[in-house]
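Partial complex: the chains shown occupy the same locations as in the complete assembly.
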Amino acid sequence: MSRLFPARRKKAGLAPGSLVHVGEALAQPAIMESIVYNTAKVLRETLKSPADVPLPVDDAVTWVQVRGVHDVEAVRAVGEKYGLHPLIMEDIVNTTHRPKAENYDNCLFVILKTLDYNSDTREISIEQISFVIGKGFVLVFTQGENKGFEAVIERINSSVGRIRRSGADYLAYALIDLVVDHYFLALEPLGEDLEALGEQLLENPDQQFLVKLKKMKNELLAVRRFMWPAREAVGALMRRDSPFMGEEVAPFMRDVYDHTISLMETVETFRELLSGTFDLYLNSLSNRMNQIMKVLTIIATIFIPNTFIAGVYGMNFHYMPELEKAWAYPAVLGLMTAVTVTMLLFFRKRGWI
Amino acid sequence: MSRLFPARRKKAGLAPGSLVHVGEALAQPAIMESIVYNTAKVLRETLKSPADVPLPVDDAVTWVQVRGVHDVEAVRAVGEKYGLHPLIMEDIVNTTHRPKAENYDNCLFVILKTLDYNSDTREISIEQISFVIGKGFVLVFTQGENKGFEAVIERINSSVGRIRRSGADYLAYALIDLVVDHYFLALEPLGEDLEALGEQLLENPDQQFLVKLKKMKNELLAVRRFMWPAREAVGALMRRDSPFMGEEVAPFMRDVYDHTISLMETVETFRELLSGTFDLYLNSLSNRMNQIMKVLTIIATIFIPNTFIAGVYGMNFHYMPELEKAWAYPAVLGLMTAVTVTMLLFFRKRGWI
């Protein structure tokens, strides 16, 4: 549940721009990689140190990935090389930040979240990803060893579509589009789990049912929490508030924006289905209760009067004339049967059995 | 329930404009048909291949229907012939798209949903329909073998109303109006089912009741989900954001817009009625529980004291003087009757019987 709470204790009172990593710290240094391409060539390099990070050039797109923002020094070095505002660097290393898109003088700064579904644990993992989009370059900062962008690298290498002919803004679009497409991949199994839960409800809900329901609710809460600002951030990109987003990228960004709206609706639909499932669960509990009560009522109300009759003829009064009649015992048995039958008919008429 | 979930797994990471059909795939190729008309003539043709698709001409309206968007090649061929943006083609073949209206340089692109009620299965089917409205032409792309536009073709043939004298925008209006009119046809039996459910509730709700309720709730959820964006899309058409929607069509579009608002309200009213029905159902369950409890209480509380009295005189103490009195047995029976009557009066006073 910890992903629902912020964790910023370390920062209070520090000067802005003090780089303090907030999030899970990893031991190894950040992995850095650069890809420089234009219509003519593609150059991909793994960078040993921040000093190797290439600066943007005029006739090509420079894409630098820094994988592992816990490596505060790497972030600082790359950031300073590209002249980023201190607050940008501060936000990059704080992995609890909410998605946003912000204009700066020399760049456009975008924070999003990546969503991955682990099919083994059936859990969602959310990581932060930051984009710095400037004139001729895109910087990407991720938590951990994110390898999700191979599909885009592939398109660059094989020159599929217009990516090689377009600028840094189109690259940024391609990357953000990929991030958003992964949301669909992660939501789909969630939807399947939800459907499975709804079916289990009709069969045999056990103690674990409620635990699963609560877990799913918290996951949806966590997803929803970043989905709204992510939609806003993509919306801001679509409206081209920044000089670093060109006109020809606008329809593509609108497409991504459509996807985020569709995702929002999916999340809201899931929430509604979950809430409906919970209501049905409560209702099935109370139904079960009714069943139990009915059985108790029927058995008790049939035997209680008969037990009373037996009790009467178990009394030890000396003068109980009927005790001595030969027909009395069968008569009492008959009375008991009559009482039982009357009761059963009454219950049937009421629709209880 | 699957219509509540998106299904895009295949697409993540592809270049935009990659045509991947998302939805139910059919075996046969798409059916293509063209109607070219002006005040003088009407020419209707079934097209063998995308190559036969006519290009728009100056003095007539060209209407091309492509029925079956699973036929990705047909969509691509027609789209390229008309010079459509790749994203338009991508959206046409993705049948899980939400309704929208988008301006492009050379056309206006509208996605809507058709709604049909199958009176046999009592189920709603939702299909996607896309319109591309340009200078002198309207392209319509549907899922499956949609035959819903015969009424408009009839009006063109018999030259009813202003359709033959008007442009492509009026044709688009006529088609969209027809799509929206079908929403009413589909919602009406849903309303009747809802009313029937409400009446069944008062009579004898069975186990199926809840299943039907849940099914209806999910259907309303699915309808509502596309109704909101459909309203927005029609609203955008009404406000004439596009050069392909002429001034004289505006009041007609406003009329369609009114209908979509009225539909939204109907859907919201249905939801409210459904929720009220669910509350009443829960209440009727708890009422029934109360009835059962009352009967149990009354029978138990009448017999438990009497059984106790019988128990007392069933004890085997040697010295129980009253056992030997001749009047004791009738006296005890009288006591039991008195207890019973007292109880019944008490219950009546409390209003329990």
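For reference, chains read A and B in written order, and residue numbers begin at 1 within each chain.
Basically, contacts are C-beta pairs under 8 Å (C-beta built on N, C-alpha and C of every residue); 3 or more make two chains touch, one makes a residue touch a chain.
The structure presented is a predicted model; accordingly, all values stated were derived computationally and were not measured.
Participant: Out of the whole homomeric complex, 2 chains are present here; how many copies are there altogether?
Facilitator: When the whole complex is considered, it contains 5 copies.
The rule is simple: only the chains that are shown with their structure count from here on.
Participant: Upon optimal superposition of chain A on chain B over Cα atoms, what rotation angle is obtained, reported to the nearest 5 degrees?
Facilitator: Roughly 70 degrees of rotation.
Participant: For the complex, which residues does chain B have touching chain A?
Facilitator: 1, 4-9, 11-18, 85, 87, 90-91, 96-98, 100, 102, 104, 204, 210, 214, 217-218, 221, 225, 278, 282, 285-286, 288-289, 291-293, 295-296, 299-300, 303-304, 306-307, 310-311, 313-316, 320, 323-326, 328-329, 332-333, 336
Participant: List the residues on chain A that touch chain B in their complex, please.
Facilitator: Answer in residue numbers: 151-152, 155, 160-163, 174, 177-178, 181-182, 184-185, 187-188, 191, 195, 198, 251-252, 254-255, 258, 261-263, 265-266, 269, 272-273, 276, 279-280, 283, 286-287, 289-290, 293-294, 296-297, 300-301, 304-305, 307-308, 311-312, 314-320, 350-352.
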